[in-house]
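Shown here: the complex without one of its protein chains, the others still in place.
Take a look at subunit A:
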Amino acid sequence: MSLHTNIIIAGVGGQGTVLASKLVARAAMDAGLQVRTSETIGMAQRGGSVVSHLRVSDTPIASPLMAPGMADVLIGFEPGEAVRSLGYLRPGGTIVTNAHPVAPVAASPASAIYSGQAMLERLDGCGARLAVVDGDAICAEIGSTKVLNVALLGAAAALGALGFTLEQLETAIRESVRARFVDLNIQALHASARSVSAA
C-alpha cells in the first residue's frame, strides 16, 4: 500500500508558514520519503495571504502544486485563510486551524469587521474533520508568539493526519531550528498535541 499525504498550509505572511513546511519536508526526508513543496516568497510575505503546498509520498511526485480537491490536510494559521484554501481540500480531509483571526488592514473601520467565528463555522460544516487549536493560549503558555507554526503541526501530528509522529517532528525541529529555540518549539509541539488529544 502506497503512502501519500498532500498538505496545504495557509496563513498570513510573517506567521511562519515556510518553516512549518520545511519541518514536515525534513521529517519526510529523514523517513526516506519523496517530498515536494512550493512556497509563497516575495511581496505577499508582507502581511498578505500565503499558501504552501507540501506533498509527501513513497513514490515519485511530479508536481509541487496540487489541483483542487487533492489535499488530505489543511493547516490554517488563521481561520479566514483556512477558508480561502478549502478548494484544495478533499471531502473527508482534515483541517487543523488556529482559532485566532488576524484582521486584515482596512481602509475604513466599517470594513474592518471580520468574524473569525463565521469562518470557523464554515470550516465546521464543510465536510472535513476539524480541529481548532487555541494557538494564542499555547503561545502564551510557552511564552513566545513564534511557536504557532510548530503548535499547529503538533496538533496535526497528534490527530494522525501528517503521517509523522511527534517524535519524528521533534527530530526535524532539532535539525532545522536554531539551538536556543529548540526547547521552546518542542514544548509547543507537545502542548498543542495534548490539547487536541484531550478534546
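Some points to look at:
One rule holds for everything that comes next: a residue touches a chain if its C-beta (ideal position, glycine included) is under 8 Å from a C-beta of that chain, and two chains touch if they have at least 3 such contacts; residues count from 1.
In this text, contacts and distances are computed from a predicted model.
When the unshown chain is looked up in UniProt, the name that turns up among "Elongation factor 4", "Iron ABC transporter permease", "Indolepyruvate oxidoreductase subunit IorA" or "Xanthine dehydrogenase family protein molybdopterin-binding subunit" is "Indolepyruvate oxidoreductase subunit IorA".
The omitted chain makes contact with just one of the residues A:Val96, A:Met119 or A:Val177: A:Met119.
Where subunit A meets the missing chain, the touching residues are 12-14, 21-22, 25, 29, 34-49, 62-70, 74, 80-81, 83-84, 86-91, 93, 95, 103-109, 112-115, 118-119, 121-122, 126-128, 144-146.
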